[in-house]
Structure formats: structure tokens, C-alpha cells
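Before we start, here is the structure in question, set down as C-alpha cells.
Coming up: subunit A.
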Amino acid sequence: MSEGLNYKFLVDTFFIALSGVPITLFITVVALLFALPLGFLLALTRINRIPVLHRFAQVYVSFVRGTPIIIQIFIVYSSVPLLLSSLFTKFNIGMNVYDVNPIWYAFIVFSFNTTAVLIEVFRSALSTVNRGQLEAAQSVGLTDVQAYRRIIIPQALVVAMPNICTATVNLIKATSLGYAMSLQEITLKAKVAANVGYNYVEAYIDIFLVYLLLCSAVEYAFKLYEKRLSKYKPSVV
Partner candidate 1 sequence: MEKYFDASYIWESIPLLIPFLKMTFMVAGLSVLFGTLLGFILTVAKTGKSKFARKLATGYTTIIRCTPSIVLLFLVYYGLPAIGDRFGLNLNNIDTAVFVIITFTLQFAAAMSEVMRSAFQSIDNGQFEAAVSVGLSNSQAYRRIVFPQAFVVALPNFGNSLLAVLQEGSLAYTIGLIDVVGKANLIIAGNYNAHALEIFLALAIIYWILSIAIEQFFLKLEQVFSKGKQGLKTA
Partner candidate 2 sequence: MLEIKDVYKSFGKTEILKGVDVTIDKGDVVVILGPSGSGKTTLLRCINFLEKADQGRAVFGDIDVNLGTATKKQIHQIRQKIAFVFQSNNLFNNKTALENVTEGLVIGRKVPKEEAVKIGKKALDKVGLTDKYDAYPSELSGGQQQRVGIARAVALNPDIILFDEPTSALDPELVGEVLTVMKNIAREGTTMLVVTHEMDFAKDVANKVIFMDGGVIVEEGTPHEIFVNPKEERTQKFLKRVLPEDFTYHI
């Protein structure tokens, strides 16, 4: 028969889930710090059709968009240790691959994934900035680099911001797959707590609430920021 929710567990576990937030945010920030500049540079190679690099970027994006993140995680989590252990043996490093903190794998996977997402975001944002803007900048004597830094990028950023927000929220959500790498984030922490008394419903309600709070907060922060940026929007005649 039904016993209803275990409210004490619900409350206690909420805080356990909450204690996973810092690590989730840490991974998110690291992945973004890595992916924002790299994604932007690779987007430039796509737009300007830099030989080899733009092909590489194209295939890379296609792969990441074409495969589930969980499988990307599986691949990294089963290939990197193989590589490492052969390296360790080769250079006689007395370290066990199983001692490597899983957060390193998380950095790799989520940076790898987010970079590809941001390539597309920046590519479409850059292509919406009018070609005339670059020409106008050049006509008043700016170098290409100056034109990009002072004219193109600020405008592209405004266009890209909603998509960067979506990418960030998706990234935060994707860290919930960290369980596959034994990462001690929100989901795994709460789930482990639930294992004792089979309080899975309560645990997942807590996890759900934590993500809801976290993602709403991030969306709200982006909205505020977008408002401040919106003065760069192209004027509508």
C-alpha cells in the first residue's frame, strides 16, 4: 500500500542534491571558458573558409550534433584511460589510471561537446551581422582585427546571446550524465542517498527542483545581461 512521500527524506536530500551544485557549476564554467574562445575561432574558420580547418570544424560539429552526449561520455571514459595507462607504462609513471579524478573526464567531454555547439551558435550569429558593417569599418580605416573586435563581435554577441544561454542551460542539464563517470554531482549525490531506503521518488523530486532552480536562475541572469546588451541591436527602419 502507498505510504506517501517521506517528507523528512525529501527535505534532507534536497540539501544533499544542493551540495552537488558547486561541482556542476565548476564543470559548466570550465567548459564554457574553454569552448567560448575555441568555438568562436573555429566559427571564424567556417565563415572564412580557411582550408583544412573549416573542414575539420564541419566534421567535428557534425559528429557532436549527430551523436548522443551519453555516447560521447562512454567513448571518452573508455578511451582516455586506455591512452593514459599506455602512456603511464611507457614513461614509467607510477600512477594508476583509476586514481584520476573523474572531473577531468567531465572537463574533456563537456568542453568537447560545448565547443561544437558554440561553433554553430557563433557561425550563425556572425553571418547575420551585415557584410556592410565590416566594409564600413574598413572604410573608416580600421584594420580587420580592429573591425572584428570593435564592430563585428559586439554585434554578433548580442545575436548569439540567447543561443549561448540555451547552450549553457543544456550544458548544466548534461552534467546530470556525470553519473556515467562517477562524478559526484547533483544527480548522483541524491541517488546515492536514495539507495539506502529506496526513496527514489523523493530523490528525483529533489534533483528536479535543484535543476529547476539552477536553470531558471541562469536563464534569468542571461535575460538581465541581454537587456544591457540590446543597445547594440541593429536599428529597424
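One rule holds for everything that comes next: a contact is a pair of C-beta atoms (placed from the backbone, for glycine too) under 8 Å apart; a residue touches a chain by one contact, two chains touch by 3 or more; residues count from 1.
Candidate selection criterion: all candidates are chains of the complex that A comes from, given by their letters.
No experiment lies behind these values; they were computed from the predicted model shown.
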**Request:** Using the touch rule from the top, find which candidate among 1 or 2 meets subunit A in this complex.
**Result:** 1
**Prompt:** Tell me, which parts of subunit A touch candidate 1 in their complex?
**Reply:** 1-2, 4, 62-63, 65-72, 74-75, 78-79, 82, 85, 169, 173-174, 176-177, 187, 200-201, 204-205, 207-208, 211-212, 214-216, 219
